[in-house]
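Removed: one protein chain of the complex. Kept in place: all other protein chains.
And now, chain A:
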Amino acid sequence: MNKLSHYQSRAWLLGLVWLLTVSQLLGQTTHTVTGQVSDEIGQPLPGVTVLVKNPATADRNNGTTTDAKGAYRLAVPAGSATLVVSYLGYTSQEIAINNRSVIDVQLAPDTKALNEVVVIGYGTQQKKDLTGAVASVTAKDIQRLPVSGLDQALQGQVPGLQISSTSGAPGGNTNILVRGIGSVSGGNEPLFVVDGFPINNSGVGNPLNTINPGDIESIEILKDASATAIYGSRGSNGVVIVSTKRGKSGKAQITVDAYTGVQEPARLLKMMNSRQFAEFVIEGHNNGWLDNGGPTAKITDPNSVRSTSYRIPEEWQNLNNLPAIDTDWQKVIFRTAPIQNYQISAVGGNDKLRYSMSGGYFNQKGILISSGFQRYSARINLDGQLSPRLKVSMNLAPTYTATDNVPSTGHYGDFNVVAEALSMPPLIPVYNPDGTYGNTNALTNVGMGAIPNPVQTGNEYKSANSQFRVLGNLFGEYEIMSGLKLKVSVGTDFNYYTTNTFKPSTLSSSASVSPATASIVNTSDVNWLNENTINYRRTFGAHAIDALAGFTIQKSTTTETTTRATNFADDLLQNINGGQITGGGYSIGQWSLFSYLGRVNYAYNDRYLVTATIRADGSSRFGSANRWGTFPSFSVGWRLSEEPFLKDLKLFDDFKIRAGYGFSGNNAIGNYRYLGLLSATNYVLGNTQVPGLSQNSFTNNNLGWETSKQVDIGLDLAFFNGRLQFTGDYYNRRNTDMLLNKAIPSVTGYTSAWVNIGELENKGVELALSGKPLATRDFQWTSSFNITFNRNKVLRLGTDGEQLFSDGGRGDVSITQVGQPIGSFYGHQVEGIFMTQEQLSSHAKQTGAKLGDFMYKDIDGNGVISDADRTILGNPQARAFYGFNNTFTYKNWSLNILMNGVQGKDVFWAGAVFVRGYHGVQNNLAEVIDNYYKSPDQPGDGNSPRIIRGALNNNLRYSSFFNFDGSYLRIRNVTLNYNLPSNLAKRIGMQGGRIYLTSNNLYTFTKYPGYDPEISNSGDNMLASGIDYLGYPPARSYTLGLSLTF
């Protein structure tokens, strides 16, 4: 429970005492009703309000609250017909008494309840009073998923929040975007605030993995400027507020959670077998020789005549007498991998001191050999009421994570085991008869590439990360007078991480041996924060006011040391100590932030709502002439449902219109960027190298934050006692002053300078609908659906017509230019395959093209195909993304199905250049051998080119042939849950328990032919997103879990 609800429950209690006293004074005749209130999984619910609804004296209800065991005892006046059982976060129930004396009640959660309290920046607010776009996700929605981090759990659950798992590796990276891409050169990730502490989202792998999802109570996503302006220069990409579980008064509740299961690749590609591959090689090398071997080249030329690239290994030339080897390389690098999670937590306390603590262990092996992730986590949250006016709280959460990486993106020359496995000829054995690894060395003399053995790479390439993080903060809250509270907090986020890599001499991406190399990178990141706020909350008649003012100080220091070594004597000592240190570096990056903030929430008659927010940030990252940025926002809400004309209709539980406008900033522009830097420009004097220094960048004292101006108009509706709820938002997010490295005349002495100049727009609509279509005593169906449409457009860059190219690993195929979405795909449009000589002669001149080659579109119409004929081929950003969540509950059983999807997103499958490249070199998809153009008589499927190595037409150039629709619908999670009946649980000494079976990533509906359309090579680089370069594919998992509460 959070602080506010604690405050509220105290008020409740006082009120109830008063009510009880009054009812007793009235001295009516009564009979006693007892019973127990439990939650949806049969656990007792303490603190539940049980009221008697008395039709005769409607305003004089009496009631009680349940004790620590969920039990209540209540005197019911004669003539009372109904009990009202209510609890924050649960759907209230009205139960006819019918003269019963024992009434047990099971409450179902109602996460969308209107009186739900949501955490906003520097405070809390009731959901009904919100005027900004804020979405909440509760613990249950997060912890249901067996994943390593909260980001993966949030996927599909919040409109406007787009999360893409760009790597399927355990603990792998995700892209997190709130309302689209907001920056070209700066950061795009939202600000993460954990228990009030805005953390540096830094670390190795995915830093969010350092937060145990099991400790989370709720997550709020602040989306529009009116909600994020309170975070000033860090708010423009949205804010994700994570609140962890806090103690509750009552007897200790100890919960043990455990799940264990297995994972397997969600999808494998159908590659060629040995015979198909040999045919593929022969076809590709023959065609290549004919095209490149000069006028006398013939198919019948033996290897001795051919140049190396076009030779065919002798033992593969006779398809009917191939070596008896047919290796399925995917089978040997993928595995069924275990996943397990254990957590023990205890919650309890009394009026003076409440605690919540937990210890957790998570271990996920990867479906690729040698990969895995482990987390050890602990947390203690304490809340103490030192005096009636003074409250202190403490959170301390140390976490240790360890990741074993296996290279899994990019070219096989970079040891990507996925690329190695997909490229390896099936005619190569995993192991030779003598036990050594099968290799391609001999094949390099006959025109085949040297591909490292993926099993050897997996076994011998070492890359390990570890991260140790302690997140701790201390709060003191002093109530100066009623409603006026002073709060001081001090916190620190200490983050230490290290990456150790070792490549032994036995691994080589060519046929020759390359020496062993090793490196180690140590980083420490110390971030401290002091926040001081004063809050006044009071209601005067119809006026309710909640005002906040304060200042905060934060500083972060990141220190990184890198050391590299080579010249290893042997491969036995697998770290830098085994070799000679050959290089390294040291860097310190610091930033500091001083801020003033203020907010006023005002409500009149519970109907007219106004919020005004302002924050002024002074940041070390901004130039000295522009050090302070001010970010105001203003929003209003009108709860029409409280207006008499609508209230009387009794149709709406809630009908609210919201509108807001405000400014927020993006300070993720790098440290010290405004400063001119000097670089070493040494020279030789006196026959000796002497140091020289020259300025290599301008000092720009005006350099500052990127500004986001956002309009949000929203509508909240709730009908039928909250059984149907709708939230819709329209937003227009305009980012100006975008940081760009603008090209400038070199007469200045520099070719570019960092300036705030660009503009970008994201506009869209978010819709969320949730409801309970069916609700009977035994059977309930709850359902929620959300969808977001977003359009991203670049409005201004450094100069007109500028084309910013980005290389996501396969050349400059991503372009950012005015009028288009960021990072659009840019290349040649394939019009078809040259099928006839007439086509060849009538089409625009395409050097080297022959029958069976790609026909590219002559975009500029000059009759010649060149680089100038490249055009926009697609947009890697989704036009829409959605989530659909359904829960069916029957008595103690419940079934939950979570689906999510993306529509209208293009993917450049860079891996297709290899596995669908029709080149006759590395292995290809089996479909290639069925579809290829062989001759005018055997033209294949009409869309596929001929197989040729070294096509003069350059069929492998980036074209629409390698682009695919990345839309998908995923059954993300299916959970079947059984709650132990509470009487059974009690009999075996427990308060409650449940057992559940989960499948994550059960099935994906997509036309995308690669492993998965979400996988992207470019990580967080949004300028080159949507490029699948044979990355780590996602797993499907099946887990069995148990949760017991004592």
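Brief remarks on what is shown
The rule we apply is simple: a contact is a pair of C-beta atoms (placed from the backbone, for glycine too) under 8 Å apart; a residue touches a chain by one contact, two chains touch by 3 or more; residues count from 1.
One rule holds for everything that comes next: contacts and distances are computed from a predicted model.
The listed options are "Spermidine/putrescine import ATP-binding protein PotA", "Branched-chain amino acid transport system permease protein", "RagB/SusD family nutrient uptake outer membrane protein" or "YeeE/YedE family protein", and the UniProt record of the chain not shown names that protein "RagB/SusD family nutrient uptake outer membrane protein".
Touching the missing chain, out of A:592, A:783, A:903 or A:931, is residue A:592.
The hidden chain makes contact, of the residues A:96, A:442 or A:480, with A:480. Note on the undisplayed chain: of the listed residues A:678, A:774 or A:988, the one touching it is A:678. Only one of A:627, A:734 or A:850 touches the absent chain when the whole complex is considered: A:627. Seen across the whole complex, the unshown chain contacts chain A at 386-387, 389-390, 476, 478, 480, 486, 488, 530, 532, 551, 553, 555, 586-588, 590-592, 594, 618-620, 624, 627, 671-672, 675-679, 681-695, 698-700, 742-751, 753, 755, 799, 867.
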